[in-house]
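Yeah, one chain of the complex is gone here, protein chain that is, but the others are all in their spots.
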Amino acid sequence: MHDLIQYVQSYLDPNVKVTPGAAGNMFWAFVYIMLVFLGLSVAVIAMNWLERKILAHMQVRLGPMRVGPHGLLQPIADALKLLLKEDLIPAGADSFVFWFAPFIVVLAAFCVFVVVPFGPQHAITDMNIGILFMLGVSSLSVLGVVMAGWASNSHYPLIGALRSSAQMVSYEIAMGLAVISAILMTSLNATGTGTLSMIGIVEAQKAQGEWFIFKFFPLGLIAFFIFAVAMVAETNRAPFDLAEAESELTAGFHTEYSGFRWSLFFLGEYTAMIAVSSIAVTLWLGGWLRPFPNLLNSPTWDTLFSYVPGATFLFLAAICFYNVARMPKHPYFRIQTMGLGAFGAALALIGLILFIPVVSVRVQDIFWFTAKVAGFQYLYIWYRGTFPRYRFDQLMHLGWKVLLPLGLGVLILTAGVGLLQIKS
Amino acid sequence: MPDPTSLSPLDLDTPDKTFLDANELIINMGPQHPATHGVLRVILRLDGEKVLGLECVIGYLHRGVEKIGENRTYAMFNPYVDRMDYVAAVSNGLGYCEAVEKLLAIEAPPRAQHVRVILTELNRLTSHQLWLGTHALDIGAITPLFYTFRDREEILKIFEKYCGARLTTHAFRIGGLQYETYSGFEREVKNFLAFFRPKIDEYEELLTTNRIWLERTRGIGKISAEDCIALGVTGPVLRASGVKWDLRKAQPYANYKNFDFEIPIGENGDTYDRYIVRMAEMRQSVRIIEQAVDALPEGPIMAKVPKVIKPPVGEVYHSIEAPKGELGYFIVSDGSTQPYRVRVRPPSFVNLQALDTMCRGQLVADVIAVIGTLDIVLGEVDR
Amino acid sequence: MPEETKPPSQSSPPGEVKPATEKPAATPATPAAKPAAPAKPAAPAPTPWDSPMIAKLKRSYGSGIEPLTYLGQHYMIVDRSLIPEILQVLRNEEQFDYCVDITAVHYPQREKQFDVIWVLYSFPRNERIRVKTLTKDGESLPSSIPLWAAANWLEREVYDMFGIKFDGHPDLKRILLPEGWKGYPLRKDYGILQQDNEWVQINLGIESGQ
Partner (left out) sequence: MTPVATPFFFYLLAATMLIGGILVITCKNAVHSALALIVTLLAQANIYLMLYAPFVAGVQIILYAGGIMVLFLFVIMLVNIDRAMKERQFNSQWWVGIIAATALGGLFIAVYTKGKSIFPERIPSIAEGENTQRVATLLYGQYMFAFEIASLLLLVAIIGAVVMAKKRI
C-alpha cells in the first residue's frame, strides 16, 4: 500500500519534468487518459452548443433557447434523444461492418490525443514519432467512413464514401508536406537534428524564440495556410463537406445511420476537428506557449499573463450574470434565471481558483493550448456559416494542383533557407 | 433517354472504356430529397460522378387544377390558381384575373392596376428571395437563406395586412381588387423599399464575388439562347442566355408600359448569369414598385363586372411574366358560369424540360445547382 | 363580389365557336396588347383575320385554313391533314420559333371530339398565334418535337390528360399521372371525383383515395 502511494506520489515530484508516459508512471497515465477523455467529451458537448449558437447568430436567429438558459442543456437533451432512438441496421446492409464502422472513426479520433501536448508535461505520453503517429492514426478514420458507406448498401452512402476516401487520401499529401516543412524548422539548432516529437516541436519553437507560423516569413505562414485548408478537408467540414453534402447526398456516408451509432460519427467528427486543430497549434502556433514569449518576457509580464486564464473565466461569468439581469422577470423564467446564475457562479468559481498561483502555474499551459484550439473551432464554425460547398472536381483540383505544388515549393524553400541559416 | 432533339446529344465518349471502368450507376434522386425543391424525382445515370443523362419523374403533387377549374365558376376558381406557384401566388392571380377580364372585354381601373403592379412586383421579390435562399443552400451556403427569409417576412407582412393572407393571397378579383389599400400602405411599401435596397447589396456581398460561389456557378448548367427558345424556356433563364425578352416589355399587360425599367440580361447562360440576372431583376422590381407607389392614382378599384360572370363564347390565351417565366392561361368559355376549359401554361413545367440538356456531362453536384437555378416550384409543375 | 352590380348582359348559344363575319372586335395592329373595348357588344364573335402571312398561307393551302381574330388574338383553324405542313411552315418560314403551349379541349358531343391547340410565338415578330385543329378520338397527330423540342412534355401531357396520341414522339407515356392509370381525366366524360380505384388499391394498398 505504501509502495502504491509512493508510486502515485513519485510523479508529483516537482523535479519530474516529463509526461507520465515518459516517466513510466501507469497510474498517472491512466488519470491523464481519463482526463483527456472527459475533457474531450465536454469539449464536444460545448462545441455542439457553441456551433449552434454562433451559427445562429451569424444567421440572424437565436438558436436553441428552450432547453436550459440560452439552450445550454440542449446538447444533453440531444444526446439523450440520440441514445434512446432506435438503432436501425438496414436489411441489405453488411451488419458487422455497418456495426463496426462508427467505432473506428471514434477510436481513430480519440487515439490521436495520446500524444497531444497540452503542456510540457501534460500529455499522456511523448512519442518520438509523435507527429507521425498523429497523422497516421487520424488517417485511419477514413477507413471507418469508407466502411460505413459501403456497408450501408445504398447509393448515396457509397458515393459519399468514395468522395471522402478520395478527398482524405489526396489532402493527406498536402497536409504531410506542410507538416514536413514545419518539422524541418525544428532542426535549426546546434546539433542540426530535428524532432518528430510533439513536445519537442514546441520546445524547438521556444528555443528559437519564434512560432513557426512567423518563421522564414512568409514560408511558415504559407505552410500553415496549406495545413489549415487541408485539415478542414481532412475532417470533412464545410466548405469541404462533400462526403456528407446534405443537399446532394442527403447525409452522405451516414445516411443510413441513426441513434447511438450516428452520434458516434458526430463525436468522431468533432473530436477529429479538435485533434487536427491541436496539430496545427502544436506545429505553428507554439503549442502551450503564451503569446509573445520573446517580446514580453519580463517576470511582470509572466505574472500578468498568468492571470489571463482566471480573467477569462471571470469574463465569461460576467456575461452570464449580465444575461441573468436581462432575463425576463416573469415567474415562468425563474428556473432558467437560476440555472444561468448557477452556471455563471460555477464559471466565476473556476476563475477565482485559477488565480491561485499554485494552480495557475500548472494550468496556464493547458489554458493557452486550449484557447488556441478553441480559436480554430471558431474558424470551423465561421467557414460553415460563410462558404458555399466546393464541388468534387474543384476540391481535387485545389488539393492536387494548388496545395500540393505549393507545399512542395514551401518545403524546398524552407530547406534552402534553413541551410543558408545554418551555414551563416 | 427522353429528349432526342436535345441539342447537346449524349456525350458518347464519356465512359472511359478502360480496364478500370466501373459500372454505370443509376441513382434515384427524390421525390424525398433535400435539394429537389419539393417532390421532384430525378433518375440520374452516372459514370462515377458524371451525369450521362437524366429523366424527371413528376406528378407527385398533381391535384388536377385544370379539372377543378372546369367545375368551378370563374370567381370560385380564382383562389385555386394561387396554389400552383405558391411562392408567387399574386402573379398567378394576376394572370388568371387578366385572362378572364380579357374574355369579358373589361379592364381594371387604373388604381387597381397600380396596386396590382405593386403587389405583383413585391411577389416577384419574395419569389426571387426564396429562390436565392434555397439555391445558395443547395450549393452549400447556408447563411443567405436566413437573410432572405428575414426580409421576405417584411413583404409577407404587407400582404397579410392587405388581404389577410401571407402565401396564397387571393389578392385580386376579376375586374379589379376587392380591398382598398389599408391606411399607411404606401408608406409601408416605401419604408420596405428603403429597407430592402441595402439588403440586396448584402446578399450580393455574401455571394457575388465569393470564389467558391463563382467556381460552383460559372459555366455550370450552360444553355444557349437557341436551346432555350427551342425548349420553350422563359423567364430569367432565357434572359440569362442573352435574349432580351420580357413579357412586361414585349407584350405589356396590366399597366407595365407606364413604368420605366430595364430588362437585365446575361451573356453566357450559366448558373452565375442567372444569379446575376435575378439579382438585377430584384433591383428593377424595386424601381417599378417605387414608381407605382409614387404615381398611385385615386379612383375606383373595381370595374363594372356583372354579378354572375358569364363570358361570351370564345377562347382566349393570356400570359404574363411570372417570376419564373411565361405564365399563360388558355380559357375556353361556352357562355356558362363555369369555364369550359382552363389550361395553365406553367413556366416551371416547361423550364424543367431543359434540365436534361443543362446537366449532361456535368457532375452530380451541378445537377443540384441547376435544379436550384431553374427555380421550379413543384406545385406549378404538377398542378 | 363586385361592388357594382349589373345584370348579365351576355347570352350566347352554347356549343362550338362558330366563325362569324361581322364587325371586328379589336384592331389587329397590336396583337397581344390589351384591347380597349369599352363598349360591350351583345355577343362578340371572332372575325376573319388577314395579314401578309395569312395571304401567303391561303395561297398555298386555300380553304384548309381559316384564320380568325377574337379579342385581338389571332388563331387559325387548320384542317387535320394540313397540320404537319402548316406547323413546319410556321416554324421554318414564318419564324414562329417558340412553342408556348400545346393543349386540347374535349367536345364529347361533336363527331371530331378534340380541339388540339398549338400556341406559338415568334421572337423576331413579337407575335403570338394559335393553331387549332379538330381531331377524332383515337386519331393520332404528328409529333412536333422535330420542330420545337419543347413539345416533348407538352405532348405527353396532352396524351396523359386526353389520350390523344402523337406519332413519332420518342417517349409517349403518362407524365403527371402514374404509369398504368386508366382513363384520361380532362375528358368531359371523366367525372371530377372519378379515379382509378383499381390502381389505387393495387399500388397504394388502400381501398379508395377519397
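Some observations on this one:
Per-chain numbering from 1; labels A, B and C assigned in written order.
As a working rule, a contact is a pair of C-beta atoms (placed from the backbone, for glycine too) under 8 Å apart; a residue touches a chain by one contact, two chains touch by 3 or more.
These numbers were taken from a predicted model, which means no experiment stands behind them.
Within the complete assembly, A:135 is the residue of A:93, A:106 or A:135 that touches the hidden chain. Screening A:50, A:77 or A:196 against the full complex identifies A:196 as the residue touching the chain left out. One of A:43, A:93, A:162 or A:188 touches the chain omitted from the figure, and that residue is A:162.
Residues of subunit A that touch the chain left out of view are 21-22, 24, 94, 97, 125, 127-129, 132-133, 135-137, 139-140, 142-143, 146-147, 149-150, 158, 161-162, 165-166, 168-169, 172, 193, 196.
As a working rule, only the chains that are shown with their structure count from here on.
If touching chains are joined by edges, the resulting network of the protein chains shown is an open path.
Seen from the Cα centre of subunit C, the chain whose own Cα centre is farthest off is A. The pair of chains sharing the greatest count of C-beta contacts is B-C. If you average the CA atoms of subunit B and of subunit C, the two centres end up 23 Å from each other.
Here the CA centre of subunit A is 45 Å from the CA centre of subunit B.
Note: centroid distance subunit A to subunit C, computed from Cα atoms, is 66 Å. Touching two or more other chains at once is no residue of subunit B. The residues of subunit C never reach two or more other chains; the list is empty. Taken in their complex, subunit B has these residues touching subunit A: 25, 27-28, 33-35, 49, 136-143, 145-147, 150, 206-207, 210, 212-213, 215-216, 363-366, 368.
Contact residues on subunit A toward subunit B in their complex (touch as defined above): 55, 58-61, 155-156, 159, 163, 238-239, 241-242, 245-250, 384-394. Of all residues in subunit C, those touching subunit B in their complex are 1-15, 17, 25, 31-37, 40, 43-46, 70-71, 73, 97-101, 103, 105-106, 117, 119, 123, 126, 128, 130, 145-146, 148-150, 152-154, 157, 161, 170-171, 174-178, 185-186, 190, 192.
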